[in-house]
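Working notes, structure below.
With one protein chain held back, the other chains of the complex are shown just where they sit.
Moving on to chain A:
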């Protein structure tokens, strides 16, 4: 379970998050809010990419500030820009890269990578140059490279913002099928179907926290 205990964050003496108290046991949790409301900062705290200036974050009782490694083993992260998440030349190598240091042989890594690609809509792409994939395929590849590590939680920060409608739908379909807990940051209210809880941020504070329908009413009134 993810917990925020009175979390605040400052950039250059300017508070971008303040007084965030949340316990997130639900399987599908979403954050919405205007640009600059602090969504990305909050999401990055879940795997310790950003450490809170005040308060603390816990993932299954582990504090990312002190046990970054243990937390990152539990939490996968998909970013907005598909181009920036690929570190190896081919799709198969990129997924296999995630498995470094797990004590697997090269052929085991390659098999697992191919398996993961097949499971997430990239069957047969193992030898394909990663940079020649479409934006949507790259984002699926980023997802694969995370899921092959079997995290308990997957955090996605606006994963569909740069995708076209069809690729967006494809990506969302994959997300829906996951057993993992998913924490989704999004602008796109269409993605919230099936979510159990939607949290609205405004200027670094939680201003609504409810079932999607009720929370979105708040959000719409806010951006009015």
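Throughout what follows, contacts are C-beta pairs under 8 Å (C-beta built on N, C-alpha and C of every residue); 3 or more make two chains touch, one makes a residue touch a chain; residues count from 1.
The rule is short, and it goes like this: contacts and distances are computed from a predicted model.
From the set "Sarcosine oxidase subunit delta", "Lactate utilization protein B", "Biotin transport system permease protein" or "ABC transporter", the protein name that UniProt assigns to the chain left out of the figure is "Biotin transport system permease protein". Per the touch definition above, the residue from A:131, A:166 or A:220 contacting the chain not shown is A:131. Within the full complex, the residue among A:17, A:45, A:59 or A:96 touching the omitted chain is A:96.
Although one chain is not shown, part of chain A still touches it, namely residues 47, 49, 68-69, 72-73, 76-77, 79, 81, 83-90, 93, 96-98, 100-101, 106, 127, 129, 131, 142, 145-146, 149.
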